[in-house]
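Read the structure below first, then the notes.
With one protein chain removed, the remaining protein chains of the complex are shown where they sit.
All chains are identified by letter, namely A and B, in their written order; residue positions are counted from 1 within each chain.
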Amino acid sequence: MKMKKLLLAGLLIWLAPQVNAQDKNSGDVLIKNATVITITNGTLENTDVMVRKGIITEIGTDLKAPKNTHTVDASDKFLMPGIIDAHSHLALEVINESSSPITAEVKMGDVIDPFDISIYRALAGGVTISHAMHGSANVIGGQNVTLKHRYGTRDPKKLIMEEAPRTIKFALGENPTRVHGRGKNLQPRSRMGVEAVIRNGFEEALQYKAVWEKWNKEKQNKEVNSPPPTYNSRLQTLVDILDGKIIIHCHSYRADEIYMLIQVCRSFGIDKIVFTHANEGFKVAPELAKYTMGASVFADWWAYKFEVYYSTAYNAAILTKNGVVTSINSDSDELIRHLYHEAAKTQRYGGLSEEEALALITINPAKQLGIDKWVGSIEVGKQADLVIFDNHPLSIYAIPQMTLVDGVRYFDRDNDQADQRLKIDPKRFPDPFRLSTGEHKCMHDVDMLFTKNYQN
Amino acid sequence: MKMQRNFFGNSFDKMRKINLVFWCICLLVSHGLRAQIDGEVIKPYKANFLLTNAKIFTVTNGILEDTDLLIEEGLIKSIGKDISHENHTVIDCSGKSVYPGFIDSGTSLGLVEVNSIAETQDYMELGKLTPQMEALTAVNPNSVAIPVTRVSGVTTVLTQPRGGYFPGTAALINLNGYTPDQMYGGFKGVIMNFPSGVRSGRYDNRSLDDIQKAKTKALDEIDALWDKAATYLSIKNKGGEIDYYPEMEQLSRVLTTELLLLIEVNAAKDIVSALEWIEGRDLRVVLTGVAEGWKVADKIAEAGVSVITGPVLALPTRDADNYDAPYNNPALLHEAGVKVALRTNDTENVRNLPFNAGFAAAYGLGSADALKAITLNPAEIFGVDDQLGSLEEGKNATLFIADGDPFEPKTQIQQVFIDGYRIPMTNRHIRLYQEFLDREMKP
Partner (left out) sequence: MKSKQPFILPFFTIFLVSSLLGITGVWAQSDNNGDRRVTANYFISNTTVIPEPGKILSNYDVIFKNGTISEIGKKLSIPIDAKEIKGDSLFVYPAFIDMGSKYGVSSPDLPEKPKDFDPSNPPSELAGIHPHYSAANHYQLNASMEDEWRKLGFTVAQKIPEGNGMLPGTVALLIYGHPGNSNLLLEKGPLFFRFNTVGGVYPNTKLAIMAKWRDLFQNTLLYREHQVSYADNKSIGRVAIDPVLDALIPLTENKMSLLVESKSELEIRSALKMQEENNFNLILLGVNEGTELIPTLKSKGVGIVLSLGLPEDKFSDSLDESEQGADYDERLERIRKAYNESLRLASHYEEAGIPFAFTSMDVEKEDFFDNLKLMIENGLSKGAALAALTTHPARLLEMEEVMGSITPGKMANMVLMTDSLFSENAKVAMVISDGYLFDYTEKNKKEKEADQVWAYAAKTPVGQSKGTWEFTKKDDKWSGKVSYDNPQGKGTKTAQTKNLRITDESISFSFEVITDDTTMEVIVDGKINENKFEGNMDIKGYNQFTVQAIKKDKPTKKP
């Protein structure tokens, strides 16, 4: 008997570390008995979702987890795909390289700041992926980077979603004309100039492409009779856009400028374009549906600038009903924390159904970022970016309980600690007071050119 | 013969001919060919409205099922079962809910049209001491944002100036009326921005000492101004002669407790400092902002001061604070015994007040108290609870009908009444929706 007890004790001791090894870093989890909102396949009651190594492997009932896999009891809870924000400036050290109207060569991937507390706060709001974008100071801004909120790493590379295709920021309207035209006497100063700058950029890129093709051919045939051309990553990036390798996300508001860029893109054979903000997108909804990859809009922001004075909160509903792939974004560290609530507003402003409303923050932004093959819905084979809510996500009373990225639990409300900072810089004063209701981050670094609201 | 020239400088003879033709056309037009005018503008109108079979959220008297509510002469005439129809306009509210109009206790609605265009901003005047600047008369009753706001059920807002030590006098307005006087909701208060003694923002590298010194200096300046006002008041009371001094006149009205003083203060340390400042002064005071109120809730409760806080949908004030600190703030204050009213502190999206209340409700406050925070509590704080803040006989007919919980986004606010006027449920957003939902001309 004693021997048996000893054996048992020994076994337990041997097992114990393995039991503890199922920490949040394993990417294996079984979520049981949830109301699963798949997005692409309806809502399934009392359903389990199995995750192995960060991938959804099974969706069904009475699933059994392998030994040592963490199980989450989601009875009476709602499971939906991780929310995707197609327009964000989270986790970036710099937002605007505003010294030139075209800065296609700069990459947001160079300035990722993994220490931004906003990443954690976004996770606490159910957001698993954000599209970290260049600001809107330039007509053609920099190349954006799609981030997965794997908060806790000090390595900026680990936040990058490797599978995501390249995207780039364009901006039309008041922002670039204010920064360059009014601020520095550089074209563009008007919406006419914005179109001219874009056309100039594309035409120069075509010339650049031709020069290099000629020289490369000469080199290949060993008949070099011209000097090597200058390398220009700016023009090279524009060539890549023309070759369809980069999705344009264009900050725009007015219907006429949206229409303008649609025509410019058509003339250059570009169809990979998403219009972001697009407050007046509803006025050109049929064109957006026919020629673009959709629009990514606010739920109800308007009137903060003249070009959004004629907006409507019914924008997303109108676009959706006209067949435009529509998403709702935040462009703000504050708004990103309740995108599920922003999406719900489309039920009030335009009567979108639950499925339509939730698609705005899941599969639709995934499509616009070119990542819908991996995320945006709960399907076997997709990455396990998931959020558990205590109430239906579109209810005002919904509180995100747990957020998983690649099957790893990055946010757990039951175990949430107040201080989630990764790094304390002893050279800076600790934790100052800051009152903010979420500025529009698009004009960060250049917002002295706009009058400030609420000077207290 | 000298060519006579008429008003237009044209030669008289030629003009005769043209004039004749011109006037003929005018006659034709005015008599026969009437100019085609499409679309009718619905305007607010007053009548006796009988809301039948509604679920009535009285706030002061619980929730009444299947009850009728009669609106007459701009007031709630009666609430009860089976009120006789007579020749009232009957609105069947079966399956619907009726709520008192929501009150937003802090906005600058009507004082700005487009935030980035300075010419449209009228809430900030030059100078540190401008308590006499009236928000009320600067309100644009025809601001596009007003109809956008009121269809959400927010019928009444405090609109306020900003900037300096004493930005001005805020006013409570109902969102219906063609002149500020028609909109006036019966309350005015003077705002004071309490000087801050904390490090603000990442680039503030002053030592704690320097910060404290700057704060003390500012507070001393403010105290000196109050002393001046006290002197002004005492001379006035004694009947002495004083020169025109509008700033002091307004402050003296706070000293006599005629006007409420709204003190804007947010950091915990500053709140405590403000409470100390208030102590011993015989003033009617309410604290506004109070973003870090949850850290010192007990002290606020002890001082017996009411609080207007918001927006709830805001970022935590410190990087090391828990992520839901602003969501929890109203509940924590309420638990400690503080009377809480909510505000959006917004200009064009005041319509999000019910959602701010909804978040506060979800994060500890509960629906009932969240509802109070945007109805009865602000009415009491502003001293207009005899007219607004709940559904009781004799109060203003400022209320709305909804097809569900107005905090829930999917709920439609179906009809709003302000002072018994049926408010047209339309605004530019809705009209744009109607025009562009199905745009005929497609590519």
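Of note:
Definition applied: a contact is a pair of C-beta atoms (placed from the backbone, for glycine too) under 8 Å apart; a residue touches a chain by one contact, two chains touch by 3 or more.
Predicted model, so just to flag it, every value in this text is computed and none were measured.
Within the complete assembly, B:V296 is the residue of B:V296, B:A331 or B:I381 that touches the hidden chain. Of the options A:K107, A:R189, A:K209 or A:R266, the residue whose C-beta touches the omitted chain is A:K107.
The omitted chain makes contact with just one of the residues A:G60, A:P165, A:G323 or A:P430: A:P430.
Panel shows chain A; residues 93-94, 96-101, 103, 105-108, 110-111, 113, 134, 142, 154-156, 184, 186, 224-234, 418-419, 421, 423-427, 429-431, 433, 445 of it touch the chain omitted from the view.
Going forward, only the chains that are shown with their structure count from here on.
Between chain A and chain B, the centres computed from C-alpha atoms are 35 Å apart. Taken in their complex, chain A has these residues touching chain B: 117, 120-121, 124, 174, 282-283, 285-287, 290-291, 300-306, 309-314, 317-318, 321-322, 333-334, 337-338, 341, 344-345, 347-350, 394-399, 416-421, 428-429, 431-438, 450-451, 453-456. Per the touch definition, chain B reaches chain A in the complex via residues 108, 112-118, 121, 124, 144-145, 162-163, 193, 196, 198-202, 204-205, 264, 266-267, 289, 291-292, 311, 313-324, 345, 347-349, 351-352, 355, 358-359, 361-363, 405, 407-412, 428-430, 432-433, 436-439, 442-443.
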